[in-house]
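The next block holds one structure in the form of structure tokens; read it before the comments.
Note that one protein chain of the assembly has been removed; the remaining protein chains are unaltered in position.
So, chain A:
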Amino acid sequence: MTTTSQPVGSGIASTAVAPVAAPRPEAREDGRRPRWQRILFVVALVAAAVIFMLPFVWLVSASLRPREYVFAPGFLPTPFAPDNYAEAWQAMPLLTWLFNSVVVGVAAAAAATLSSAWVAFGFAYFRFPGRNLLFGLVLATMMLPFAVTMIPTYLIWNRLGLVDTQVPLWAGNLFGSAFYIFLLRQFFLSLPREYFEAARVDGASYPQLFWKLAFPLIRPALLVAFVFEFKASWTDLIKPLIYLRNEQLYTLPRGLKVILDRFGYGGEQQWEIVLAGSVIATVPMIILFFLAQRHFVEGIATTGRKG
């Protein structure tokens, strides 16, 4: 439904051909700009970077200070109070929530990736009546607000007796998700068709084409889908709010909200515990980003996903 002017995939492809050497006197390079401009540029960039990093620095530092120093000026964790983490760990079942988040995240990401790849292959390889219409429908579902289907979907899981279990948090992903179908189809389309036709002549079945040939070939794209969905699941609050009552089943964001309500607002303003919990929920995402940085950047540049 929404269209971009750029051919998908061009974002990655053409960065590789950016000119490196080849001095061109007519093109204004940075070295030819006036000195004051270059200084201004560096100052602006570094200032912006500092502004974006300061909240992180404050978060980590304040989480390591004693209660009465949380709001103290400065960015150093002095006095140093790493016990906040032990305290948070004992006060709430953080380990359980971490574990739940990992299990739900892996299930959600694996389900979305596998099912979307299967469906995307169908759209990419086969020619059949109604293909463009169906694919348009896939794209159209991306525009549908979550709120429109939220209530009946809840009623379905409720009827199945699966409210207050973690199943509704990931099982909906078993049916493919428009965003990843779109992404993976692009990658399947980039594979040479003769390759598959040769395998067909050799007697390979269609599921074999998918599993043995196509699937391994688009592994980088599968990782993009996996890390995006894992992140989406890890940071989601609304589904756990709707479906989970039992605290033992909570994922981290849902648990973090409880920590805020119990220790921050409601309790004795124990912000150091709330902050320690926030750091614990954030660190795995930061690690994931550094492990899969390339995939995040590619995924955004090719599809323009928000977040």
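By definition in this document, a contact is a pair of C-beta atoms (placed from the backbone, for glycine too) under 8 Å apart; a residue touches a chain by one contact, two chains touch by 3 or more; residues count from 1.
The definition used in the following text is that contacts and distances are computed from a predicted model.
In the listed set "PepSY-associated TM helix", "GntR family transcriptional regulator", "Sarcosine oxidase subunit gamma" or "Carbohydrate ABC transporter membrane protein 1, CUT1 family", the entry agreeing with the UniProt name of the missing subunit chain is "Carbohydrate ABC transporter membrane protein 1, CUT1 family". When you scan A:L94, A:L169, A:V224 or A:L256 for touch with the missing chain, the hit is A:L256. Of the candidate positions A:Y85, A:F121, A:F187 or A:F226, contact with the unshown chain belongs to A:F121.
As for the chain not pictured, it touches chain A at residues 2, 4-6, 10-11, 14-15, 18-19, 24, 26-28, 30, 41, 44-45, 48-49, 52-56, 58-59, 62, 70-71, 73, 115, 118-119, 121-123, 125-129, 131, 134, 137-138, 141, 143-156, 158, 172, 174-176, 181, 200-201, 203, 206, 210, 231, 234-235, 237-238, 241-242, 252-253, 256-257, 260-261, 264-266, 271, 274-275, 278, 281-282, 285-286, 288-289, 293, 296-297, 300-301, 304-307.
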